[in-house]
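These notes are about the structure you will find just below.
A single protein chain has been removed from this complex, and every other one stays in its place.
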């Protein structure tokens, strides 16, 4: 299967974005991660997306912080579904990243996840769910992930005050 | 093809959510819309999602306002990808809906779109893009939609002050 | 007396939520604490609430962070009053948790407390006040708690600049 | 049964707060509504709450807007559970009211509902739920309200685009 | 001269509020600081303000955090001008304190200063300015403070990059 | 008595700021209102404040919207206490005005009132309270205003549902 | 002189952005306005900026709303200074537009103006100021504009209550 593409605006986003890679890996889905900056390498946006369509990439995950234009600009150059991860910014904690990614105008869509680590992990999960809609093996692996998650909660559900 | 499922928390969300239906329709994708309230009909969440998985529904779109729990709770009951639309709330204008939908914890994902009409339309578009990753006819129709959109902008790009 | 039920979305919420347990304990009210995740164990929501109604639990306290759906979903499955505690989230500091819990639509209510430790302690206090409306012993203990609190403030009310 | 007390900071809050009265009425619970301003009639706060405790009022509902001190100050003078309703303010839409009511310090609790009409109605519902924890007739009426609400959603759940 | 009264909701507010005391001291104005909690010692509000009016206190400074009701409730019980200082809260950083203090309804006023240390110092300065409007000695000391402040800026105004 | 000076950044602020004039008038205090723009007439700031100090103006009230620099800049040029009124802005509803006025750095203070009409009225009231600290006639008139306000609330405190 | 380029994401932004054109016109500076959508016509971004550099355009003004990527993406493709205008969005009133435009990462800059009409007008003014730094005629016209503005304020500075 063609790998999911994980793109981000800066190498400094990788500690957050690798949660997407880890989730995909745990679900047996291949991935490839690259830095493509909307602002510093704008020429690469179109090239990267055209290549991805030719390769048959099923989903693109894109993370960026602050005035986070990367997910929306990638989406502008492709018909591949793009999922955006708001990377926490230094002062506004990713609140700016969230609004910059999610508030896209009609006609170009980005499916946006939560700010930070949880959102990056969930971008990987959502990519797997998309693939799972057309591949029952992957669908089953998502169900198994959910089941393991459920059982982990139930195995440790009772709480006591520390003595 | 099995229709995309459009769910919402209240009939009053339909004027927003029908933008998703209209977008799907314009892209030649079938859809079915229903009211399922996370809070008023919580028993239906699981049933609806189990039925959807059996039917082979490829994508679920869910809209809700305020403490908008519907998209996240649907996602908790299924491995089908769920796209959430924050419906504008009366006082906080959908800002509460946005945070309630997008800030999901790791392990259950909702791909969130913009607040209101633009977000609902884009939820339909993103659903089509997901299907298009596995169906070249749909992929082509998304490209045509984008092309028409581009040409419309370019045909009317010059502006003058009113005299 | 049947214990107050303290539920939370994750074990990591316990350092906050145990303030509720400590407050109940200091007021001589029994409690039981459990992890029930709205998103990871959605099937448990209804079961837990049906059992609680059968047992005669007078109040449910529920804490969660981020897209905090637990309090509202528990409230959807029961007629027992539910008090919600917004647990601080990593980036938005519980601001998202607060809006996700408090902005419930008409027809399903959650009485929401402050973000974090103060809110968790007050959820325990409010539970005791509810019981106190129908049990004069508990009512008296709340009055004693208040009196002790008042006297503690008054005993140390004068302030000086450090020399 | 002793009526639930509905207090508000200004007569102009009544169009919002009467939703609480209507909900209580629909659930067969008596109520009494009064204007008591935290800022303009501060002497009445203590008197009103002392009288309410003597009368055996089981729940107090308090609504206020802006720097909404009424619910918290009533709570400071009583052990009766107080539920607060943030009334929409002119410029900040009740966002200020919400924070002023919900962010109580440890030791004095206000169970806070949503901003505006939905919150006021839910304050009435939550008051009924509190009484229902100790009165099975009221509990049953809450269940019936929920059931009617559920059936109303289910009877009209299918949606179509306007032709 | 009768001292300026500095009141605060909790001893933990003193590290912030002592900036007001230090400013008053540096301007040669006497002050007295006390803990009076709006929520934990509500009976003291009226007594403290009545005593302050009898004593001829010219200005009251009040600091509180979270649902910061102290400044507004003191203002409700007196005609002495009250200046409010939003003390930083743990999660929302005093943003809640600010709105709770400043958004007073028409008829009861609180002159609000900035969040935290700067606001506390300025509350002391503003108190001195009020006294200075009726006491030319104090007015002159405020002018001298301003002059010293101005000269301190001007003496060190050139900046260089560290080598 | 020397009149209170009411300054504002634009004639369009007058509908809000005249609430300050009306309040002063109702309390028998003279006032004078002028447009002085921090940004369009910056040279007038110092002149106006120097004249005001010479005239013995006891309090300055200043209203402005958006990046509301007027109150803070007037305060920078005078030792007269300045009270700031955040005038509602078109898009952000005065939230920007509030932060621009209240968040003054240590050393130059502005006592800030609520956004809009209520804040303007209260600026007039607070000015009267300042004068009242040194003039028992004015102090008495503030007490009478409060009493009338209290009686008005109490005369109409009972509420009923519309039939 | 080569005209200033005014670009915007949609024809619906023109009522706001024409304030920039009007300001430039009043200062005797030529302008040209075009719709170039970052999301719908991404290929035009680079072409438009390359042409502008060749033509010697001294300043680019760009307006957009919501996830407003246009100003930042234009800046990524050019060394011409770009001034951004946050166009008010339907639900969040341009607050999202502001953060999406102003929070650019280091290395690609957008000089951002206020939300809406005032910001658009000021973008025109700032463009003129930039040209004025290298063209004393334009500099003089800016000074005259300021002088006229100042005199207009001073001619109508006295205010009275309506009788």
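When the chains are written out, they are named A, B, C, D, E, F and G in that same order, and each has its own residue count from 1.
The rule is short, and it goes like this: contacts are C-beta pairs under 8 Å (C-beta built on N, C-alpha and C of every residue); 3 or more make two chains touch, one makes a residue touch a chain.
Only a predicted model underlies this, so the values are computations on that prediction, with no experimental measurement involved.
A.B. asks: Looking at the whole complex, which of E:35, E:115 or E:131 touches the chain that is not displayed?
C.D. replies: Only one of E:35, E:115 or E:131 touches the chain omitted from view, namely E:115.
A.B. asks: Of the residues in chain F, which ones touch the absent chain?
C.D. replies: Interface residues of chain F facing the absent chain: 9-10, 38-40, 42-43, 45-46, 65-67, 69, 72-73, 75-77, 89, 92, 95-96, 99-105, 107-108, 110.
A.B. asks: Which residues does chain E use to touch the chain missing from this display?
C.D. replies: Chain E touches the missing chain through residues 88, 93-95, 114-118, 146, 149-150, 153-154, 156-162.
A.B. asks: In terms of residues, what is the contact footprint of the unshown chain on chain A?
C.D. replies: Within chain A, the residues that touch the unshown chain are 6, 8, 10-11, 14, 17-18, 21-22, 25, 33-37, 40-41, 44, 66-67, 90-93.
Keep in mind that, in the parts below, only the chains that are shown with their structure count from here on.
A.B. asks: Chains shared as neighbours by chain A and chain F?
C.D. replies: Chains in contact with chain A as well as chain F: G.
A.B. asks: Can you spot which of B-D, F-G or D-E is a repeat of the B-C interface, where more than half the contact pairs line up?
C.D. replies: D-E
A.B. asks: Could you put a whole-Å number on the gap between the CA centroids of chain A and chain E?
C.D. replies: 48
A.B. asks: Taking each residue of chain E in turn, which ones touch at least two of the other chains?
C.D. replies: 10, 40, 66-67, 92, 102-105, 107-108, 110
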